[in-house]
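What follows is a short report on a single structure.
Our next item is subunit A:
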Amino acid sequence: MPSQLVEKYYRTESLPHIWCPGCGNGIVTRAIVKAIDNIGLNQNDVCIVSGIGCSSRASGYLDFNTIHTTHGRALAFATGIKFANPKLHVIVITGDGDCAAIGGNHLIHAARRNIDITTIVFNNNIYGMTGGQYSPTTPTGDKGTTAPYGNIDANFDLCDLAKAAGATYVSRATVYGTNMIIKQVEEGIKNRGFSFIETLTTCPTYYGRKNKKGDAVEMMMNLRDITINKAAYEKLSEEKREGKIIIGELYRGKRPEYTNEYNKIMESF
Partner candidate 1 sequence: MMKQELRLSGSGGQGLILAGIILAEAALYDGKNVVQSQSYGPEARGGASKAEVIISDKIINYPKVDKCDILLSLTQKACEKYINSLRPGGVLILDESVTEKPNREDIKIFSIPILDTAVNQLGKPMVANIVALGSIYELTKVVSKESLEKAVLSRVPRGTEELNKRALSEGFKLIENHKDSVYGEVC
Partner candidate 2 sequence: MPEKTVKLMQGNEACVEGAIAAGMMFYAGYPITPSTEIAELSAAKLPRIGGKFIQMEDEIASISAIIGASLTGKKSMTATSGPGFSLKQEGIGYAIISEVPCVIVNVQRGGPSTGLPTSPAQGDIMQARWGTHGEHSIITLYPSTVREIYDTTIRAFNLAEKYRTPVILLMDEVIGHMREKIEIPEENQMEIYNRKKPASNPEDYVPYKVKEDNIVPEMANFGEGYRFHVTGLIHSETGFPTNNNKIAAELITRLVNKIEDNADDIVEYEEYKLEDANEIIITYGATARSAKSAIDLLREEGRKIGMFRPITIWPVAQKQIENLAKIVNRVSVIEMNLGQYFLEIDRIAGKYTKVDKYGRVDGELITPEEIISFIKGRRG
């Protein structure tokens, strides 16, 4: 018997999903749905836009207005949807490769416009769907099928990137702490502007296996151990900060929202 949440918001006919055992994508997807339910949005007023990759299959499983777009372009499609119909709550589901590599340009410009879109990145540090190639968030030195001797690229801090580009809500959570994701997605949706939520998720099949990170449970534990709240982080000594990833709400800003600004122009005639 599916839970009430699944019954109401999932297209059960499109299940089972394609994700591997131990993948964290299902956790994030459920957290998004839970946040929508908590706020009490009407399903008809929500549009879920995704790109290409493991994470982006989520849109097909959810019972909203949904669109699974081309690789990297979710935010560009979402911009068209939101701008054309500002009444819709537009939520983008994207992966680290989709959002930060092929879609990096769209990310920074959507943030720059501060258009009212909530973006949730499922960051598993690898290209999963194509079989384990290193992504812009694969830590330097880690391995992928296209980095057999270790990744020499520097990895992006996506939250710093989103903040610098102009997002007005920026946060990070992990699949170890579901409640934090739910809370952040709620805040992101409520923020009238561009919200960026990075969720660190597990890919035991590729990232874990390639980098000897253990099984899904061990990867979860690792997420618990390497992440720390902003306040706690600030109290740590310099040495102890090494290797820690800050989670929680990282930034809130106030800037004009794109569709509002356009409305002002329209109303000026």
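Here is the rule we use: a contact is a pair of C-beta atoms (placed from the backbone, for glycine too) under 8 Å apart; a residue touches a chain by one contact, two chains touch by 3 or more; residues count from 1.
How these were chosen: all candidates are chains of the complex that A comes from, given by their letters.
Keep in mind that what you see is a predicted model, and the values were worked out from it rather than measured.
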item	value
Touch assignment for subunit A within the complex, options 1 or 2	2
List of subunit A residues in touch with candidate 2 within their complex	11, 13-14, 43-45, 47, 49, 59-60, 63-70, 73, 76-81, 83-85, 87-88, 105-106, 108-109, 262, 265-266, 269
